[in-house]
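Moving on, here comes chain A:
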Amino acid sequence: MNPLLEVSGLNVAFPGAGVRAVRDVSWQVGPGETIGLVGESGSGKSATGLAVLGLHGPGARITGSIRFDGRELVGADERELRGIRGRRISTIFQDALDALNPYRPVGAQIAEAYRLHHDVSRTAARTRAVELLERVGIDRAGRRAKDYPHQFSGGMRQRVMIAAALVNEPDLVIADEPTTALDATVQAQVLRLLTELQREMGMAVVLVTHDFGVVSQMCSRVVVMYRGRVVEQGSAAEVLTAARHPYARALVASVPRMDDTPGSRLPTVPETVASLMGPLDEEALSDPTLRVPAAGEARSDGPEDTAAVEVKGAEGFGIGKGRAGEKTTPLLRARDLTVTFPGRIGRAPLRAVDGVSFDIAPGESFGLVGESGSGKSTISRVLLGLRSPDDGSVVFDGEDITRPARRRGRAPAIQMVFQDPYGSLNPDRRIGHTIGAPLALHTDLSRTERRERVAALLTEVGLDPALADAYPDELSGGMRQRVGIARALALEPRLLVADEPVSALDVSVQAQVLNLLTELRRSRGLAMLFVSHDLTVVRHMCSRIAVLHQGRIVEVGERDQIMERPVSDHTRALLDAMPAPAHHPV
Partner candidate 1 sequence: LPGDTPRGRADASRVTIGLSAAVTTLDPMNTTSVGTDLSVLSSVYSSLVTRRPDLTIGPDAATSWRRVEPTRWRFTLHRKAAFADGSPLDADVVVWNVERLLNAANALRMTSNFPSLKAARKVDRHTVDLLTTTPDADLLGALSFLYLLSPRWAARHQPATQAMGSGPYEITDYSPGGTVELRARDDYWGRKPAIRRVTYRITPSEPARVSGLLSGELDAVAGLDPQDLDRLRADRALRIQRLDTTRMAFIKLNTLKGPMRDVRVRRAVNYAVDKRAITASLLKNTVRPSPGQLLTDYYSGHTDGLSGYPHDPDRARALLREAGYGNGHPLKVTLRVPSGQYVAGELVVQAVAQQLSEAGVSVRIDSVPFTVYMQKYLQEKAMPDMQYITQAWPTLAAGGLYGLFVSDSPYAYWDDQEFTAAVAEARRTEGRTARDALYARAARRARDQAPVLFLFPQPGVYATAEGLNWRARPDDWVRPADMSWKGAAG
Partner candidate 2 sequence: MKLLPPPPQTTPEAGPAPRTRRPRLGGAGAVGAVLLALVALVAVCAPLLAPHDPLAQDLAHTNAAPGEHGYLLGTDQLGRDLLSRLLYGARTPLLVGVVAVVCGGAFGTLLGLVSGFARGWADQVLSRLADIQLALPSVLLALLVLTFGGQSTAVLVLVIALTGWPAYFRLVRSRVLSLRTMPYVEASLTQGVPTWRVLLYDLLPGVRGLVAVTATLDLSRAVLMEAGLTYLGLGAQAPAADWGLMVAEGQGQLLGAWWVAVLPGLCLVALVIGANLLGERLAGRRPGRRPVRTVKNTATANRAKRSTTA
């Protein structure tokens, strides 16, 4: 079978920025085939995809060959490309809020896309647009066609984007991370839709993603990219189970799975690469994410599970021992928390948290899951005193700390690890300052003592103490997240709130941070509130889990109960939306 698209020896460079984004990349797609393009952030996936349609600006230099249906696209003139774009090859971009024109009704946008390649009347194009909107599952498509992108939810927008891309029934669709901005449940729906349409229209799909779950579900073949190069390609099953390249293999291994042992150490990419490849070569070393000192990682192959096993003072209750609150006084007791946000003008106020109660025992790891907007972050903010609840109470270690004012002037015993590693550090202050500031405020340590503490903390989270003098923009995302953890630990908190601590990190770094959190919890006897939308991660990290839906806790229970015998429909929906477990590596 002739390939539909054949990329060979492709190079994409940005001479102005001194970046060689894609180097000597070759792969092909047959008609109707789906291939996955995987790799961590910045590995050149999008650059490759954009090169196919010649969508790079004049700043890019593209060499090599891209043959589509026998025609060479590299160096083809604008007119020729214009005839192919949207007609023969379409793309779906990641964030549909930005990818759709915010100033025009969605129907008009789809109709315009149709009329670009078909000589039909306006009304005919409109009809076609409505037809497609219906096809991608938009209710009352005729009416909604007149709405603007911002009036749609994220999943709906992505459907609209798909409709626009498929309106001309192209032969090939390049989908660049079409679901990363979406909820797990919605993600599943969108992927299902894409698969359906692919079958129906018989088109080929190049799916750009960093999610192995998605790959295993959708793709027949996988291309793994790393630092601009293709390091591995082959059938999905092959790559996911028996990758040959150490990097690809490590990448697959580092993702927590629904069937692994909760709380166990996850294999991390640098370790795996090192064990498989020996000492890292020059190029790999220059990657900051790989420069973590071994000492931070090498410690401890802990016992089967987490929690308070080695904790001094905590009387030996771990997971699986019933509800914490029944046995001892809980560390944190939240009762009937309610938070209401005033609605926008003309809308009803939004009850983001609605009568939520839960306890966290000392040393316990408590998980909070729920889809986007279910109120997870709002709850964390209340616990941290960043806003007061409209109703309800928070009692910590016997003290009522519901009102933020009650906490003023005392060393806070609850600390936070933030989601966004780029926003959580003050870009204008050195790392040492950021970690040392709370020490200066709440302890009488001298300057040198503080420096020593900071160095110790940095070592504890697996960073080189010399980094105290660095600025955040010199650090990679994973390193920043470690700094954020060190800052949270500086005041010796009893409870750590981690709000999606890894969801903004690359797959290759996620495992390191998760391992670090597990370890710290063990060594310090920390209790933790772990917030996430990702059930696999929560399952891996927590012994008790609460499921949140629209501001209410719909179910709370032990990990295994929630995972295996969910009571609530919402929990079941969440579980169903999880991509099928990836194949076992190695």
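By definition in this document, a residue touches a chain if its C-beta (ideal position, glycine included) is under 8 Å from a C-beta of that chain, and two chains touch if they have at least 3 such contacts; residues count from 1.
With respect to how the candidates were assembled, all candidates are chains of the complex that A comes from, given by their letters.
Please read these numbers as outputs of a predicted model, since none were measured by experiment.
> Looking at the complex, which candidate is in contact with chain A: 1 or 2?
2
> Residues of chain A touching candidate 2 in their complex?
17, 41-42, 94, 97, 102, 154, 177, 180-184, 187, 371-373, 377, 381, 384-386, 407-412, 414-416, 418-420, 422-429, 434, 437-438, 441-442, 471-473, 477, 484, 487, 491, 500, 503-504, 533
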